[in-house]
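Here we show just some of the chains, and they stay where they sit in the whole.
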Amino acid sequence: MKTRISESFAKQGMMATLGAHLDTIEEGRVEISAPIAPAFTQQQGHAHAALSFALGDTAAGYAALTCTPPDHEVVTAEIKINLLAPGRGTHLKAIGRVLKPGRRLIVVAADVYAISEGMETHVAALQGTIVPVPL
Amino acid sequence: MKTRISESFAKQGMMATLGAHLDTIEEGRVEISAPIAPAFTQQQGHAHAALSFALGDTAAGYAALTCTPPDHEVVTAEIKINLLAPGRGTHLKAIGRVLKPGRRLIVVAADVYAISEGMETHVAALQGTIVPVPL
């Protein structure tokens, strides 16, 4: 399972571009982090919503992948993000988890935290639907 | 209005990183496009959902900005994306529009299209809430 997810992650050009790192892979739970660099900011200099989205969506998708048969991969059908606080700090950390596994649909959630001098701020909450598709 | 939006767009590190271009600014409607480069793909080589999200969210946010007083900027409170088709082609184009202006909340939508050899495919639909904040 870990190999399968690491290999898929390594194929994502976007994850490399964002400098994202796959930190933890457990059954139904995946953690991804990335730096808040100037290249990924919005007009006020904080992390762009799309950075929180990218990490949260990817962590949630791989959490779903831990619940699918080995001959499947996953795609996001839909996901919603509520932004709770500005993304200020050195890193973002996203924790994706499975709310409800399923053969046709997997309902997922993710929480994104900004890390600044060891303090964590909850900056985004995502909830969505992932679809397993045969390889 | 166009100057204000262009200047804000130019401050977004993420838009530069994605190679995004501000194509059209009208009252309540903004169009942004970006190339589908290998640096912005998911594991199957198509545009990452986060690329569609980044362009759709930003186009919707600037559409909202066309409806706010000059001494305000905007932040996204929440937005949802439904992915309709794989993002295959050379470019993505996002069209953001205002569904309902307001002093406290602006409800917005965006549609994202993949462009391949002159053909457009509707790849994502977004609906969300933008909040005007004093500068």
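Should a chain be cited, it is by its letter among A and B, assigned in written order, with residues numbered from 1 in that chain.
Quick note on the criterion: contacts are C-beta pairs under 8 Å (C-beta built on N, C-alpha and C of every residue); 3 or more make two chains touch, one makes a residue touch a chain.
Since this is a predicted model, take the numbers as computed values, not measurements.
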Number of identical chains forming the whole complex, with 2 shown: 4
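Definition applied: only the chains that are shown with their structure count from here on.
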Inter-chain centre distance, chain A versus chain B - centres from mean C-alpha coordinates, in Å: 20
Residue ranges of chain A in contact with chain B within the complex: 8-9, 11-14, 16-17, 37-45, 48-51, 53-54, 57-58, 73, 75-83
